[in-house]
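If you scroll down you'll find the structure; I have some questions about it.
Part of the complex only, each chain left as placed.
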Amino acid sequence: MQFYQKEIQLPVFNRGYHLITNILLEALPELNKIKIGQFQAFIKHTSASLTINENADPTVRMDFESHINKMIPENMPYYKHDYEGADDMPAHIKSSMLGCQVQIPITQGKLNVGTWQGIYIGEHRNYGGRRTLVLTAFGI
Amino acid sequence: MQFYQKEIQLPVFNRGYHLITNILLEALPELNKIKIGQFQAFIKHTSASLTINENADPTVRMDFESHINKMIPENMPYYKHDYEGADDMPAHIKSSMLGCQVQIPITQGKLNVGTWQGIYIGEHRNYGGRRTLVLTAFGI
């Protein structure tokens, strides 16, 4: 049984959705040693998210931002948690809707994902700063 | 390799979102023995959910209830599954949108979460009763 874990800080990302697959793979090269296992990325924040989606066309990430802003808008009259800015409460809801972690099968030393799958960070704050992730890989 | 598992029943919670991090940690103290690993809480129901979000200001949990009720309302004219009460079908959709499990890295015997992250139960029924969870921790 192998178990690897590492904490990393991402660069600052603008509000929106961004591909981070390569950053994560470079940060945990020991993943290559695992024949069958799982990889997890976990974000230690409640106003950003991790999800898996289309890794080729940047307009998909733009449409994520447009539509998820519409589903979970700013300035709803019933929001009580408003003292951290209009973007804060929607950011919390987006984080729980999309999730704060991805868990992916490892096969023969690689993430066993589809051709079009990449890992996104959803940065839901206007100025979120650097985000901290815990990467864990385990298996045989 | 260590593997611990336990099934627990939560106290009854009102409809809404509630912090349960401490209840879970007290139920599975063996988590302290794991240096690198993962912890999972899984809820055995389809009208409640588990998610991770802000653990300090109770108005965040109130705003979750307000806005998610608006995204997934009761009494939509196209709902066919209505014989268990108006709160039932929205509860099912909320459960799948938020998810029925959280999977969290363990580092040096502790959940490796951010300062502001706590585990929420989302109770989506008006009278959901006691909910059963399966807690699993594993690692080296």
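In order of appearance the chains are A and B, and numbering begins at 1 in each one.
The rule is short, and it goes like this: contacts are C-beta pairs under 8 Å (C-beta built on N, C-alpha and C of every residue); 3 or more make two chains touch, one makes a residue touch a chain.
Quick caveat, the model's predicted, so the values are computed rather than measured.
*Asks:* For this file, in which 2 copies are placed, how many copies does the full complex count?
*Replies:* Counting every copy in the complex, the total comes to 3.
We adopt the following convention: only the chains that are shown with their structure count from here on.
*Asks:* Which bits of chain B are touching chain A when the two form their complex?
*Replies:* Result: residues 1, 36-38, 51-54, 57, 59-60, 62-64, 66-68, 70-71, 97-99, 103-105, 107, 112-114, 116-117, 120, 139-140 of chain B touch chain A.
*Asks:* Spell out the part of chain A that touches chain B in their complex, as residue ranges.
*Replies:* 1, 3-5, 7, 40, 42, 44-46, 71-72, 76, 78-81, 89, 92-93, 95-97, 99-101, 103, 132, 134, 136, 138
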